[in-house]
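One structure below.
With one protein chain held back, the other chains of the complex are shown just where they sit.
Showing chain A:
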Amino acid sequence: MPRLPDGDPAPASGELPSQSIAALGSRPFGIYLHVPFCRVRCGYCDFNTYTLTELGPGASTSTFADTALAELDLARSVLGDAVPRVDTVFVGGGTPTMLPAADLVRVVDGIRERFGLADDVEVTTEANPDSVTPESLRELADGGFTRISLGMQSAAPHVLATLDRTHEPAGVGRAVAAARDAGLVTSVDLIYGTPGESLDDWRRSLDAAVSLAPEHISAYALVVEEGTKLAAQVRRGEVERPDDDDEATKYELAEEVLSAAGFGWYEVSNWTRTPAGRCRHNDGYWTGADWWGVGPGAHSHVGGVRWWNVKHPRAYADSLASGASPAAGRETLTVEQRRDEQVLLGVRVRDGLAVDDLDDVGRRAVAGLVADGLVDGVAAVRDRRVILTLRGRLLADAVVRRLLGVDT
(Lines give C-alpha, C1' and ligand atoms only; values in the text may rest on other atoms or scores of the structure.)
Protein backbone atom coordinates (compact mmCIF):
# COMPACT_ATOMS: atom_id res chain seq x y z
CA MET A 1 0.00 0.00 0.00
CA PRO A 2 1.28 3.47 -0.72
CA ARG A 3 2.19 5.59 2.27
CA LEU A 4 -0.72 7.31 3.93
CA PRO A 5 -1.02 10.98 2.99
CA ASP A 6 0.39 13.68 5.24
CA GLY A 7 -2.35 15.35 7.20
CA ASP A 8 -3.30 16.86 10.52
CA PRO A 9 -3.54 14.67 13.59
CA ALA A 10 -7.00 13.20 14.12
CA PRO A 11 -8.60 13.43 17.57
CA ALA A 12 -8.76 10.19 19.59
CA SER A 13 -12.50 10.58 19.88
CA GLY A 14 -12.87 10.60 16.10
CA GLU A 15 -15.03 13.71 16.55
CA LEU A 16 -15.76 15.72 13.39
CA PRO A 17 -16.21 19.48 13.01
CA SER A 18 -19.92 20.29 13.30
CA GLN A 19 -20.09 21.96 9.87
CA SER A 20 -18.92 18.75 8.19
CA ILE A 21 -21.85 16.73 9.54
CA ALA A 22 -24.38 19.53 9.20
CA ALA A 23 -25.43 18.55 5.70
CA LEU A 24 -25.35 14.76 6.21
CA GLY A 25 -28.16 13.22 4.27
CA SER A 26 -28.19 15.82 1.53
CA ARG A 27 -25.69 13.63 -0.33
CA PRO A 28 -25.61 9.85 -0.74
CA PHE A 29 -24.04 8.11 2.24
CA GLY A 30 -21.95 4.96 1.95
CA ILE A 31 -19.97 2.54 4.06
CA TYR A 32 -16.73 1.04 2.80
CA LEU A 33 -15.21 -1.95 4.56
CA HIS A 34 -11.59 -2.89 3.95
CA VAL A 35 -10.74 -6.54 4.57
CA PRO A 36 -6.95 -6.76 4.80
CA PHE A 37 -6.40 -10.46 4.10
CA CYS A 38 -5.26 -12.41 1.03
CA ARG A 39 -4.20 -15.98 0.52
CA VAL A 40 -1.37 -14.90 -1.80
CA ARG A 41 0.07 -11.49 -2.42
CA CYS A 42 0.01 -10.61 -6.12
CA GLY A 43 3.25 -9.11 -7.43
CA TYR A 44 1.65 -5.93 -8.77
CA CYS A 45 -0.60 -5.21 -5.79
CA ASP A 46 0.19 -2.36 -3.40
CA PHE A 47 -3.00 -2.52 -1.37
CA ASN A 48 -3.00 -2.83 2.39
CA THR A 49 -3.22 -6.58 2.68
CA TYR A 50 -1.59 -9.45 4.57
CA THR A 51 -1.25 -13.15 3.87
CA LEU A 52 -1.11 -14.15 7.55
CA THR A 53 -4.56 -14.85 8.89
CA GLU A 54 -3.49 -14.44 12.53
CA LEU A 55 -2.36 -10.87 13.10
CA GLY A 56 -3.25 -10.68 16.78
CA PRO A 57 -6.34 -9.98 18.87
CA GLY A 58 -9.12 -8.48 16.79
CA ALA A 59 -6.95 -8.68 13.67
CA SER A 60 -7.43 -12.26 12.55
CA THR A 61 -9.79 -13.57 9.94
CA SER A 62 -11.86 -15.05 12.76
CA THR A 63 -12.16 -11.84 14.85
CA PHE A 64 -11.99 -9.11 12.22
CA ALA A 65 -15.77 -8.76 11.80
CA ASP A 66 -16.11 -7.88 15.48
CA THR A 67 -13.43 -5.22 15.19
CA ALA A 68 -15.23 -3.76 12.16
CA LEU A 69 -18.44 -3.66 14.17
CA ALA A 70 -16.60 -1.74 16.90
CA GLU A 71 -15.63 0.90 14.35
CA LEU A 72 -19.26 1.06 13.19
CA ASP A 73 -20.19 1.81 16.80
CA LEU A 74 -17.70 4.66 16.77
CA ALA A 75 -19.10 5.92 13.45
CA ARG A 76 -22.60 5.88 14.81
CA SER A 77 -21.64 7.92 17.86
CA VAL A 78 -19.53 10.43 15.91
CA LEU A 79 -22.19 11.04 13.27
CA GLY A 80 -24.97 11.26 15.85
CA ASP A 81 -28.71 11.09 15.39
CA ALA A 82 -28.69 13.03 12.12
CA VAL A 83 -27.09 10.04 10.42
CA PRO A 84 -28.91 9.05 7.21
CA ARG A 85 -29.76 5.58 6.05
CA VAL A 86 -26.99 3.91 4.11
CA ASP A 87 -27.31 4.04 0.31
CA THR A 88 -24.33 1.86 -0.59
CA VAL A 89 -21.99 -0.63 1.06
CA PHE A 90 -18.79 -1.80 -0.58
CA VAL A 91 -16.56 -4.51 0.83
CA GLY A 92 -13.09 -4.42 -0.71
CA GLY A 93 -9.67 -5.65 0.09
CA GLY A 94 -7.54 -7.62 0.18
CA THR A 95 -9.85 -10.51 -0.48
CA PRO A 96 -13.14 -9.99 1.41
CA THR A 97 -14.10 -13.59 0.76
CA MET A 98 -11.17 -14.68 2.96
CA LEU A 99 -13.72 -14.04 5.72
CA PRO A 100 -16.52 -16.56 6.16
CA ALA A 101 -19.64 -15.41 4.27
CA ALA A 102 -21.44 -15.39 7.64
CA ASP A 103 -19.02 -12.74 8.95
CA LEU A 104 -19.59 -10.50 5.90
CA VAL A 105 -23.31 -10.85 6.42
CA ARG A 106 -22.88 -10.08 10.12
CA VAL A 107 -21.21 -6.78 9.22
CA VAL A 108 -24.06 -5.88 6.83
CA ASP A 109 -26.51 -6.72 9.61
CA GLY A 110 -24.47 -4.50 11.92
CA ILE A 111 -24.73 -1.62 9.47
CA ARG A 112 -28.47 -2.11 9.18
CA GLU A 113 -28.86 -2.09 12.98
CA ARG A 114 -26.83 1.05 13.51
CA PHE A 115 -27.79 3.15 10.49
CA GLY A 116 -30.58 1.50 8.60
CA LEU A 117 -30.32 0.61 4.92
CA ALA A 118 -32.06 2.49 2.12
CA ASP A 119 -34.77 0.53 0.29
CA ASP A 120 -32.70 0.40 -2.87
CA VAL A 121 -29.40 -0.19 -1.07
CA GLU A 122 -26.48 -1.48 -3.16
CA VAL A 123 -24.24 -3.91 -1.27
CA THR A 124 -21.15 -5.04 -3.19
CA THR A 125 -18.29 -7.31 -2.33
CA GLU A 126 -15.12 -7.94 -4.23
CA ALA A 127 -14.09 -11.57 -4.64
CA ASN A 128 -11.53 -13.78 -6.27
CA PRO A 129 -13.06 -16.34 -8.62
CA ASP A 130 -11.42 -19.16 -6.65
CA SER A 131 -12.53 -17.92 -3.22
CA VAL A 132 -16.29 -18.30 -3.79
CA THR A 133 -18.62 -21.29 -4.09
CA PRO A 134 -22.27 -21.47 -5.15
CA GLU A 135 -23.11 -21.96 -1.46
CA SER A 136 -21.14 -18.97 -0.20
CA LEU A 137 -22.60 -16.78 -2.95
CA ARG A 138 -26.11 -17.77 -2.02
CA GLU A 139 -25.36 -17.05 1.63
CA LEU A 140 -24.15 -13.57 0.68
CA ALA A 141 -27.19 -12.87 -1.47
CA ASP A 142 -29.52 -14.09 1.25
CA GLY A 143 -27.68 -11.88 3.75
CA GLY A 144 -28.34 -8.69 1.79
CA PHE A 145 -25.50 -8.50 -0.78
CA THR A 146 -26.76 -7.31 -4.17
CA ARG A 147 -23.62 -7.14 -6.24
CA ILE A 148 -20.25 -8.87 -6.72
CA SER A 149 -17.09 -7.72 -8.42
CA LEU A 150 -14.88 -10.60 -9.53
CA GLY A 151 -11.17 -10.21 -10.21
CA MET A 152 -10.83 -11.83 -13.62
CA GLN A 153 -7.82 -9.73 -14.78
CA SER A 154 -7.08 -11.73 -17.94
CA ALA A 155 -8.06 -14.77 -19.96
CA ALA A 156 -4.43 -15.50 -20.84
CA PRO A 157 -2.81 -18.01 -18.47
CA HIS A 158 0.70 -16.53 -18.97
CA VAL A 159 -0.62 -13.06 -18.09
CA LEU A 160 -2.29 -14.41 -14.95
CA ALA A 161 1.00 -16.09 -14.06
CA THR A 162 2.93 -12.82 -14.44
CA LEU A 163 0.34 -11.17 -12.19
CA ASP A 164 0.66 -14.01 -9.63
CA ARG A 165 -3.06 -14.69 -9.94
CA THR A 166 -3.93 -18.22 -8.86
CA HIS A 167 -7.28 -18.81 -10.51
CA GLU A 168 -7.82 -20.65 -13.77
CA PRO A 169 -9.51 -18.69 -16.54
CA ALA A 170 -12.38 -21.21 -16.61
CA GLY A 171 -13.10 -20.54 -12.93
CA VAL A 172 -14.26 -17.02 -13.71
CA GLY A 173 -17.12 -18.28 -15.87
CA ARG A 174 -18.26 -20.63 -13.15
CA ALA A 175 -18.12 -17.90 -10.51
CA VAL A 176 -20.06 -15.40 -12.66
CA ALA A 177 -22.70 -18.00 -13.45
CA ALA A 178 -23.06 -19.01 -9.79
CA ALA A 179 -23.30 -15.38 -8.69
CA ARG A 180 -25.98 -14.71 -11.27
CA ASP A 181 -27.87 -17.81 -10.13
CA ALA A 182 -27.70 -16.46 -6.59
CA GLY A 183 -29.31 -13.24 -7.81
CA LEU A 184 -26.28 -10.98 -7.63
CA VAL A 185 -25.44 -8.23 -10.14
CA THR A 186 -22.07 -9.17 -11.59
CA SER A 187 -18.99 -7.24 -12.55
CA VAL A 188 -15.58 -8.44 -13.72
CA ASP A 189 -12.27 -6.61 -13.41
CA LEU A 190 -9.63 -6.75 -16.14
CA ILE A 191 -6.03 -5.56 -16.19
CA TYR A 192 -4.25 -4.58 -19.40
CA GLY A 193 -0.65 -3.76 -20.15
CA THR A 194 0.88 -6.64 -18.21
CA PRO A 195 4.43 -7.36 -19.41
CA GLY A 196 4.24 -10.06 -22.08
CA GLU A 197 0.59 -9.42 -22.89
CA SER A 198 0.05 -9.13 -26.65
CA LEU A 199 -2.72 -7.14 -28.25
CA ASP A 200 -4.33 -10.48 -29.17
CA ASP A 201 -4.11 -11.67 -25.58
CA TRP A 202 -5.96 -8.54 -24.56
CA ARG A 203 -8.58 -8.93 -27.27
CA ARG A 204 -9.22 -12.51 -26.12
CA SER A 205 -9.58 -11.32 -22.52
CA LEU A 206 -12.11 -8.68 -23.55
CA ASP A 207 -14.03 -11.21 -25.66
CA ALA A 208 -14.03 -13.68 -22.78
CA ALA A 209 -15.30 -11.05 -20.35
CA VAL A 210 -18.05 -9.99 -22.75
CA SER A 211 -19.09 -13.62 -23.32
CA LEU A 212 -19.73 -13.97 -19.57
CA ALA A 213 -22.40 -11.29 -19.99
CA PRO A 214 -21.76 -9.44 -16.71
CA GLU A 215 -23.65 -6.16 -16.08
CA HIS A 216 -20.43 -4.29 -15.50
CA ILE A 217 -16.79 -4.44 -16.59
CA SER A 218 -13.82 -2.55 -15.17
CA ALA A 219 -10.57 -2.38 -17.12
CA TYR A 220 -7.45 -1.02 -15.44
CA ALA A 221 -4.08 -0.25 -16.93
CA LEU A 222 -1.38 -2.04 -14.98
CA VAL A 223 0.50 0.50 -12.87
CA VAL A 224 3.90 -0.42 -11.46
CA GLU A 225 3.59 0.78 -7.88
CA GLU A 226 6.62 1.59 -5.75
CA GLY A 227 7.54 -1.11 -3.28
CA THR A 228 5.88 -3.99 -5.09
CA LYS A 229 7.54 -7.16 -6.29
CA LEU A 230 6.71 -6.09 -9.83
CA ALA A 231 8.54 -2.78 -9.35
CA ALA A 232 11.62 -4.68 -8.21
CA GLN A 233 11.40 -7.02 -11.21
CA VAL A 234 11.15 -4.05 -13.56
CA ARG A 235 14.06 -2.34 -11.86
CA ARG A 236 16.19 -5.43 -12.17
CA GLY A 237 15.24 -5.72 -15.83
CA GLU A 238 13.56 -9.11 -15.39
CA VAL A 239 10.25 -7.75 -16.61
CA GLU A 240 9.63 -5.04 -19.14
CA ARG A 241 8.05 -1.84 -17.86
CA PRO A 242 4.47 -1.40 -19.06
CA ASP A 243 4.44 1.01 -21.98
CA ASP A 244 2.03 3.96 -22.06
CA ASP A 245 1.56 3.73 -25.83
CA ASP A 246 0.78 0.02 -25.63
CA GLU A 247 -1.70 0.70 -22.85
CA ALA A 248 -3.29 3.50 -24.89
CA THR A 249 -3.78 1.13 -27.80
CA LYS A 250 -5.29 -1.45 -25.49
CA TYR A 251 -7.62 1.09 -23.94
CA GLU A 252 -8.85 2.03 -27.38
CA LEU A 253 -9.37 -1.64 -28.16
CA ALA A 254 -11.34 -2.05 -24.92
CA GLU A 255 -13.59 0.83 -25.89
CA GLU A 256 -14.08 -0.71 -29.34
CA VAL A 257 -14.85 -4.25 -28.15
CA LEU A 258 -16.98 -3.22 -25.19
CA SER A 259 -19.08 -0.69 -27.04
CA ALA A 260 -19.66 -3.22 -29.84
CA ALA A 261 -20.96 -5.58 -27.15
CA GLY A 262 -23.35 -2.93 -25.83
CA PHE A 263 -21.28 -1.62 -22.93
CA GLY A 264 -20.92 2.13 -22.45
CA TRP A 265 -18.29 3.90 -20.36
CA TYR A 266 -19.46 5.81 -17.32
CA GLU A 267 -16.03 6.40 -15.80
CA VAL A 268 -12.56 6.29 -17.31
CA SER A 269 -12.02 2.66 -16.29
CA ASN A 270 -15.60 1.44 -15.97
CA TRP A 271 -18.24 0.25 -18.44
CA THR A 272 -21.79 -0.93 -17.96
CA ARG A 273 -24.58 -2.31 -20.11
CA THR A 274 -27.29 -0.10 -18.62
CA PRO A 275 -27.18 3.11 -16.60
CA ALA A 276 -28.64 1.13 -13.71
CA GLY A 277 -25.64 -1.21 -13.84
CA ARG A 278 -23.26 1.41 -12.52
CA CYS A 279 -21.56 0.88 -9.22
CA ARG A 280 -23.30 3.59 -7.24
CA HIS A 281 -20.86 3.27 -4.38
CA ASN A 282 -17.86 4.09 -6.61
CA ASP A 283 -19.89 6.83 -8.30
CA GLY A 284 -20.03 8.46 -4.87
CA TYR A 285 -16.24 8.83 -4.81
CA TRP A 286 -16.33 10.87 -8.02
CA THR A 287 -19.34 13.02 -7.16
CA GLY A 288 -18.54 14.19 -3.63
CA ALA A 289 -20.69 11.76 -1.63
CA ASP A 290 -20.09 11.05 2.08
CA TRP A 291 -18.79 7.71 3.22
CA TRP A 292 -17.27 6.12 6.27
CA GLY A 293 -14.35 3.80 5.56
CA VAL A 294 -14.14 0.97 8.06
CA GLY A 295 -10.98 -1.12 8.42
CA PRO A 296 -7.18 -0.67 8.51
CA GLY A 297 -5.93 1.98 6.08
CA ALA A 298 -9.48 2.82 4.99
CA HIS A 299 -10.20 6.41 3.88
CA SER A 300 -13.36 8.34 4.75
CA HIS A 301 -14.99 11.53 3.58
CA VAL A 302 -17.70 13.47 5.35
CA GLY A 303 -18.62 16.99 4.39
CA GLY A 304 -15.19 18.20 3.26
CA VAL A 305 -13.19 16.33 5.90
CA ARG A 306 -11.07 13.42 4.71
CA TRP A 307 -9.38 11.03 7.11
CA TRP A 308 -7.62 7.70 6.98
CA ASN A 309 -7.08 4.90 9.44
CA VAL A 310 -3.82 3.43 10.63
CA LYS A 311 -2.57 0.83 8.20
CA HIS A 312 -1.70 -2.21 10.23
CA PRO A 313 -4.62 -4.45 11.25
CA ARG A 314 -3.07 -5.01 14.67
CA ALA A 315 -2.66 -1.27 15.41
CA TYR A 316 -6.14 -0.73 14.04
CA ALA A 317 -7.67 -3.35 16.29
CA ASP A 318 -5.69 -2.16 19.34
CA SER A 319 -6.97 1.39 18.88
CA LEU A 320 -10.57 0.33 18.76
CA ALA A 321 -10.09 -2.07 21.68
CA SER A 322 -8.89 0.88 23.78
CA GLY A 323 -11.93 2.90 22.77
CA ALA A 324 -10.02 5.32 20.53
CA SER A 325 -10.54 6.24 16.91
CA PRO A 326 -8.21 4.33 14.57
CA ALA A 327 -7.76 7.45 12.42
CA ALA A 328 -4.08 8.19 11.66
CA GLY A 329 -4.56 11.63 10.15
CA ARG A 330 -7.04 13.87 8.47
CA GLU A 331 -7.47 17.02 6.46
CA THR A 332 -10.17 19.65 6.33
CA LEU A 333 -10.43 20.78 2.74
CA THR A 334 -10.27 24.43 1.82
CA VAL A 335 -12.66 25.86 -0.74
CA GLU A 336 -9.91 25.69 -3.37
CA GLN A 337 -9.09 22.09 -2.51
CA ARG A 338 -12.74 21.09 -2.80
CA ARG A 339 -12.93 22.75 -6.18
CA ASP A 340 -9.74 21.00 -7.34
CA GLU A 341 -11.17 17.67 -6.25
CA GLN A 342 -14.46 18.35 -7.95
CA VAL A 343 -12.63 18.92 -11.22
CA LEU A 344 -10.16 16.06 -10.94
CA LEU A 345 -12.86 13.56 -10.01
CA GLY A 346 -15.77 14.93 -12.01
CA VAL A 347 -13.89 14.94 -15.28
CA ARG A 348 -13.46 11.17 -15.08
CA VAL A 349 -17.15 10.38 -15.35
CA ARG A 350 -19.44 10.21 -18.36
CA ASP A 351 -21.70 12.94 -16.98
CA GLY A 352 -18.72 15.24 -16.80
CA LEU A 353 -18.52 18.65 -15.19
CA ALA A 354 -20.83 21.62 -15.54
CA VAL A 355 -18.96 24.41 -17.36
CA ASP A 356 -20.62 26.82 -14.95
CA ASP A 357 -19.01 25.07 -11.98
CA LEU A 358 -15.56 25.98 -13.35
CA ASP A 359 -13.74 29.17 -12.48
CA ASP A 360 -12.60 31.69 -15.11
CA VAL A 361 -9.39 29.82 -15.83
CA GLY A 362 -11.28 26.58 -16.31
CA ARG A 363 -13.94 28.12 -18.50
CA ARG A 364 -11.31 29.75 -20.70
CA ALA A 365 -9.52 26.39 -21.08
CA VAL A 366 -12.58 24.59 -22.48
CA ALA A 367 -12.34 25.95 -26.01
CA GLY A 368 -8.73 24.84 -26.31
CA LEU A 369 -9.57 21.40 -24.98
CA VAL A 370 -12.32 21.06 -27.57
CA ALA A 371 -9.93 22.26 -30.30
CA ASP A 372 -7.36 19.65 -29.21
CA GLY A 373 -9.98 16.91 -29.38
CA LEU A 374 -9.90 16.18 -25.68
CA VAL A 375 -13.37 17.43 -24.80
CA ASP A 376 -16.64 16.84 -26.64
CA GLY A 377 -17.53 20.08 -28.42
CA VAL A 378 -21.24 19.40 -28.83
CA ALA A 379 -21.75 18.70 -25.14
CA ALA A 380 -19.69 21.76 -24.22
CA VAL A 381 -21.86 24.06 -26.32
CA ARG A 382 -25.27 22.47 -26.13
CA ASP A 383 -25.25 21.07 -22.59
CA ARG A 384 -22.55 23.32 -21.12
CA ARG A 385 -20.80 20.24 -19.80
CA VAL A 386 -17.17 19.16 -20.01
CA ILE A 387 -17.24 15.55 -21.21
CA LEU A 388 -14.10 13.75 -22.28
CA THR A 389 -13.65 12.31 -25.75
CA LEU A 390 -11.92 8.95 -26.12
CA ARG A 391 -8.60 10.77 -26.57
CA GLY A 392 -9.47 12.97 -23.59
CA ARG A 393 -10.13 9.95 -21.38
CA LEU A 394 -6.58 8.75 -22.05
CA LEU A 395 -5.24 12.20 -21.26
CA ALA A 396 -7.60 12.99 -18.39
CA ASP A 397 -4.80 14.14 -16.10
CA ALA A 398 -3.65 16.70 -18.67
CA VAL A 399 -7.24 17.90 -19.06
CA VAL A 400 -7.48 18.36 -15.29
CA ARG A 401 -4.23 20.33 -15.25
CA ARG A 402 -5.50 22.59 -18.01
CA LEU A 403 -8.88 23.12 -16.35
CA LEU A 404 -7.12 24.10 -13.15
CA GLY A 405 -4.56 26.30 -14.86
CA VAL A 406 -1.57 24.12 -13.93
CA ASP A 407 -0.80 23.68 -17.62
CA THR A 408 -1.68 26.23 -20.22
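Following the convention adopted for this analysis, contacts are C-beta pairs under 8 Å (C-beta built on N, C-alpha and C of every residue); 3 or more make two chains touch, one makes a residue touch a chain; residues count from 1.
As a convention for this text, contacts and distances are computed from a predicted model.
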Check your understanding: UniProt names the one chain left off this complex as which of "Nitrite reductase (NADH) small subunit", "biotin--[biotin carboxyl-carrier protein] ligase", "Amino acid ABC transporter ATP-binding protein" or "Elongation factor 4"?
Key -> "Elongation factor 4"
Revision key, fill the gap. Per the whole complex, from A:D73, A:E113, A:D244 or A:D359 the residue touching the absent chain is A:D244
**Study point:** Options A:D109, A:D164, A:D340 or A:D357, residue touching the unrepresented chain
**Key:** A:D340
Review point. Residues of chain A in contact with the chain that isn't shown?
Key: 2, 5-7, 32, 220-223, 244-245, 247-248, 251, 268-269, 282, 285-286, 291, 293, 297-301, 306, 308, 331, 337, 340-341, 344-345, 348, 372, 374, 393-398, 400-401, 404-407
